[in-house]
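Input: one structure, supplied below.
Complex shown without one protein chain; remaining protein chains in place.
Now for chain A:
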Amino acid sequence: MAKITPLREAVASLVHDGDTVALEGFTHLIPHAAGHEIIRQGRRDLTLVRMTPDLIYDQLIGMGCAAKLIFSWGGNPGVGSLHRFRDAVEQSWPHRLEIEEHSHAGMANAYVAGASNLPFALLRGYTGSDLPKVNPNIRFIECPFTGEKLAAIPSVRPDVTVIHAQKADRRGNVLLWGILGVQKEAVLAAKRSIVTVEEIVDDLEAPPNACVLPSWALSAVCPVPGGAYPSYAQGYSERDNRFYKAWDPIARSRDSFQAWMQRHVLDTDDFAGFRRVLAESMKEAA
């Protein structure tokens, strides 16, 4: 059964230095609050996994939490580059970042394989691409029945997966809807899981076939209203496109990045504190 617990306690007990951690979300339901808490608690040497690393991964990488990144597309959607990610890859700042790079199809299949307790994922993929030349974890095998050449990549098996969802009931069953990305597969592929939710309700009122993650398949459920900000939670909040744009100049220089992280994340107690300070600094900027 999932423990319904404050986020700080869930991160303290479930995310350890050196862990492989997937904070998943495909534009929607990105677990920013949990990412901030990992930064506040100073986790180090993490192998971060994500199909679409965006701002929260830029922050984790820039703050030195990550030793390695397994990913398939790293950018600031609709805006441009992730400057901290680029600085880590291009200039090894704040330290060298090992990268293992895939395609979306590869990553999605690797999560499915992990959730299915298989050692590797099998797909028609990567043909003609240079990715197999730079990623030794992309290999090709022969179909035992037809002799066809197929791509094989290791399963993703995170120590911890972290996602954000719309709601949980009092027993810790979780309901999410809208764009689901690979969140269900990422949770089921992981040894431990943390789900932050917009609210805790008496009854999920989930129709049959809805995406419900049962409490007994999760480690911790943490109420964090707005915890996906600046991403969004369908039915609860809109994506704050202004923040995605504002992040570009903040992340461009090491100094402005560090000052911003100190004020907004390290010097705040929790996500509500972050939102308060952010509202102040955005008012100052305006």
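Just so it is clear, a contact is a pair of C-beta atoms (placed from the backbone, for glycine too) under 8 Å apart; a residue touches a chain by one contact, two chains touch by 3 or more; residues count from 1.
Rule of thumb we're sticking to: contacts and distances are computed from a predicted model.
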Have a look at "CoA-transferase subunit beta", "DNA-directed DNA polymerase", "Protoheme IX farnesyltransferase" or "ABC transporter ATP-binding protein" and point out the UniProt protein name belonging to the hidden chain.
"CoA-transferase subunit beta"
Touch with the omitted chain, as defined above, among A:35, A:64 or A:125:
A:125
Among A:6, A:94 or A:178, single out the residue that touches the unshown chain.
A:178
Residues of chain A touching the missing chain are 26-28, 51-52, 71-82, 85-86, 89-90, 101-105, 108-109, 111-112, 123-131, 134, 148-149, 178-182, 184-185, 232, 234, 238-239, 241-242, 244-245
